[in-house]
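Before anything else, here's the structure in question.
Every protein chain but one is kept in place in this view of the complex.
Presenting chain A:
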Amino acid sequence: MEPIVKEEAQKEIDRFAGTPVYVHLETTNGAYASHFNAKAHNVGAFIRNANVTYEHGKIISTGGGYRVGLKLELGWVYAEGLTDYEVDEQNRLLMAGHDEQGRLMVALEISETPFAHEADHHE
């Protein structure tokens, strides 16, 4: 992944607008947050292969990272804290936010085909 270039990412978001896509959306602070800090709460959510069509999407710079919102007919897809992105060899748009130790905090991925973890293909 590379640091997000806003204009490039916007072009990629536009590319998927108006067609049915699969979305992976995720946030996590890890399974050990409250193990190492009794005052912390483990927080996480993911949805994998949500099949949606968005009318349009927009990426906004926040200085330290980016927010992305995708407008659906009946709702929204939203992610904050994105820092890095890539278009992979399957032409999917992968975006993620990493902390200073490279740990994933948030991910938003868009694909025309359902997501399968890479190792699934060679099992």
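The working rule: a residue touches a chain if its C-beta (ideal position, glycine included) is under 8 Å from a C-beta of that chain, and two chains touch if they have at least 3 such contacts; residues count from 1.
Following the convention adopted for this analysis, contacts and distances are computed from a predicted model.
Participant: Can you work out the missing subunit's protein name as recorded in UniProt? Choose among "Branched-chain amino acid ABC transporter permease", "Bacillithiol biosynthesis deacetylase BshB2", "YprB ribonuclease H-like domain-containing protein" or "Glycine cleavage system transcriptional repressor".
Facilitator: "Bacillithiol biosynthesis deacetylase BshB2"
Participant: Return the single residue from A:His35, A:Lys58 or A:Lys71 that touches the missing chain.
Facilitator: Only one of A:His35, A:Lys58 or A:Lys71 touches the chain omitted from view, namely A:His35.
Participant: Looking at A:Glu7, A:Glu73 or A:Glu118, which residue reaches the missing chain?
Facilitator: A:Glu118
Participant: Out of A:Ile4, A:Val21, A:Leu82 or A:Ala96, which residue would touch the omitted chain in the full complex?
Facilitator: Hidden-chain contact among the options goes to A:Ala96.
Participant: For chain A, which residues lie in contact with the unshown chain of the complex?
Facilitator: 1, 24, 26, 28, 30-32, 35, 38, 44, 46, 84, 86, 88, 92, 94, 96, 98, 101-105, 107, 109, 115, 117-120, 122-123
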